[in-house]
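One structure is given below, represented as structure tokens, and several questions about it will come after.
A protein chain is absent from this complex, but the other protein chains hold their places.
Every chain is named by a letter (A and B) in the order it is written, and numbering of its residues begins at 1.
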Amino acid sequence: MKRSFMQRAAAAPHIVWSVLFIIAPLIFVVYYSFTDLDGAFTTENIGRLFTSNYVLIFVNSLCLALISTVVCLVIAYPLAYIFSRMKEKWQRVMVLLIMIPLWMNFLITTYSWMTILEDTGIINSLFKAIGLDPVHMINTPGAVVVGMVFCYLPYMILPIYTVMSGIDPKLLEAASDLGCSGWHVMTRVVMPMSLSGVISGITMVFVPSISTFYISQKLGGGTFQLIGDTIESYFVGTAINYHFGAALSLVLMILILLSMAVMNHYSDSEDEGGRRIK
Amino acid sequence: MNGKKIIELRGITKSFDGEVVLDNISLDIYEDEFLTLLGPSGCGKTTTLRIIGGFETPDSGEVFFDGKKINDTPPYKRNINTVFQKYALFPHLNVYENIAFGLRLQKTKLPEDEISRRVKEMLEMVNLRGFERRRVTTLSGGQQQRVAIARALINNPKVLLLDEPLGALDLKLRKDMQNELKGMQKRTGITFIYVTHDQEEALSMSDTVVVMNEGSIMQIGTPTDIYNEPSNAYVADFIGESNIIDGVMLADRSVRFAGHTFECVDGGFGKNEQVDVVVRPEDVDVVAVDKGMLTGKVTSVTFKGVHWEIIVDIDNFKWMIQTTDYVAPDAEIGVYIEPDAIHIMKKSEYSDMFGDYSSFSDELDELSDVDAEGEE
Partner (left out) sequence: MKTLSRLYLTLVFIFLYSPIAVMILISFNSGESTTEFLGFSLRWYREMFRDSATLEALKNTLVLSVSSAVASTVIGTLAAVGIDRMRNRFLRRAVMSVTNIPMMNPDIVTGISLMLVFVFVGTLLGLESYLSFWTLLIAHVTFNLPYVILSVLPKLKQMDKNIPEAALDLGCTPIQSFFKVELPFIMPGVVTGLIMAFTLSFDDFVISNFTSGSSYETLTIHIYSMIKKSVKPDIYALSTLIFAAVLLLLVISNASDSSGEPKKKKKDGSDKKRRMFLMRGKEGGVAK
């Protein structure tokens, strides 16, 4: 088909836009990371990241993000499986129910969690009512994990569910027919087939949880800092330093790219394994 | 048929990504003609059609319409319309609006009752009266086909292009639509250029058949010409079943093959020229061994309804013969061939590639048919 000029040029505004507002900003991040306030080249910003203070921040963020991701996976996987075995009509309802909380702004829901977890909050009021001792929950890493899991759990459930609902039930029957026990059907058929959903779920949870900045402020009570909070403080806080903030973001980006590359590598090799079985 | 030329292709060449799809094609198409481009998948027939329609521009060569060069005329300025392979109906419009689409685009705005009258006329013609308000997505394949034809014909094109329009229909419907299409062409007097890989379809509908292979035209002729006088082994094999045997022209009207000298009706070859001899399976008579011009042993027998199809080994060459009398497998038989059943062709690059039934099987034949369905 001959393409008219219009069709050829249709993507042009988008391409120009992408160059100006996607590529250029990333170049600016790199540029700012390696310059000082006067615009001279420096590696000081990057160097400063390797002081114990910031290494600790990175380690904290990484740990919390990993914990949240694992918790999400553990909760989501059986749930997605249960969903995928329901009747079509119920599946739709369930997906809708999972999505509704996503429509709530996370600033508000995080604040609600404060109300729930506070020392005089709803849970502790309940405990008091039934005669239990209050438990300190707010301002702990656990509270932050609760907040993150709440915010990102649907992102883990939906991709896994989408893949699982695509598995032909006949395939499971065929597996049992060929002598797989229930457990083996799960480990040999369902799990390998749902892996792609798991992988995208993990990326969809891990990326926002490692870069979050508000949840930890509210539920962690500022007792410890995460990368997101640190970056924010250098851009809109009181100690503005774009150059150092840019360096932090650059390292965060590289960290995420690396973990995604690892994930992709892992999923690719698993894919090949799958092909071999076929 | 001796009408005016409506479309002329002169030396058309076209390649995609370095692969030559059309190699120096020249073709004349006349007014009021039903012309079929016939060939296997990838032979360039659809590309030829798309060049006429204006959806592709040739790399070199010229396209004339009514004497005017139209190489660079876009499709919307050509008085040619197309019925596409999968109909390409507009799913957001109902039957009426699909058919009226072309009319509504005319420069001078037509009054609504004029449009309505002509759409009704078209629906009448394709036997879809009362379907105006139906959504096209709710129609059956055959009905969609009719809407596509009506939509293409409403603009009164001089030429209608049809790209394997019956490919998606089942056999019975296909046969009916073939008759209808032929009838429509006769009534409207519009030139039809029809693309198909189905030789039976081509032979039964067309005034002229153009056999194509690998980007070149093999033969242009009437269906009877193409069947009775194939120009080379490729055409002989592609159109119907053929036994193609090496032979030597002894003199005009005398040819020697399979160890026997036959009388034939062709001449004009050099003395002792090597030739390809075509004998159609239905033109071979099975006779008693002592009465046969040739003798051989039956290796397989298949019942085909109207006739038996037998494979006979004559001098290590497997012949296919269609006979109405049962012959037992392994029987020795004689064969008799009338002079006018023998067709002589010059040797070509396709010689020795076709015509022997030693590896013949119905199943393989069907498989290759299925392949051809996936055309372009």
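As a working rule, a contact is a pair of C-beta atoms (placed from the backbone, for glycine too) under 8 Å apart; a residue touches a chain by one contact, two chains touch by 3 or more.
These numbers were taken from a predicted model, which means no experiment stands behind them.
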Problem set entry | Identified contact with the non-displayed chain, of A:N45, A:N60 or A:T162 | A:T162
Problem set entry | Which residue of B:G102, B:G167 or B:G247 touches the chain not shown here | B:G102
For this session: Based on the whole complex, identify which of A:H14, A:K87 or A:K170 touches the chain you can't see.
Result: A:H14
Seminar exercise, completed: Residue list for subunit A contacting the dropped chain reads 1, 3-4, 6-15, 17-18, 21-26, 28-29, 32, 75, 78-79, 82, 88, 95-113, 115-116, 118, 120-122, 150, 153-155, 158-159, 162, 165-166, 196, 199-201, 203-205, 207-208, 210-211, 213-214, 218, 228, 231-232, 235-236, 242, 245-246, 249, 252-253, 256, 260
For this session: Over the whole complex, note the residues of subunit B touching the chain we left out.
Result: 53-55, 74-76, 80-82, 84-86, 88-92, 101-102, 105-106, 151-152, 155
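Basically, only the chains that are shown with their structure count from here on.
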Exercise. In angstrom, rounded to a whole number, how far apart do the mean CA points of subunit A and subunit B lie?
Worked result: 60
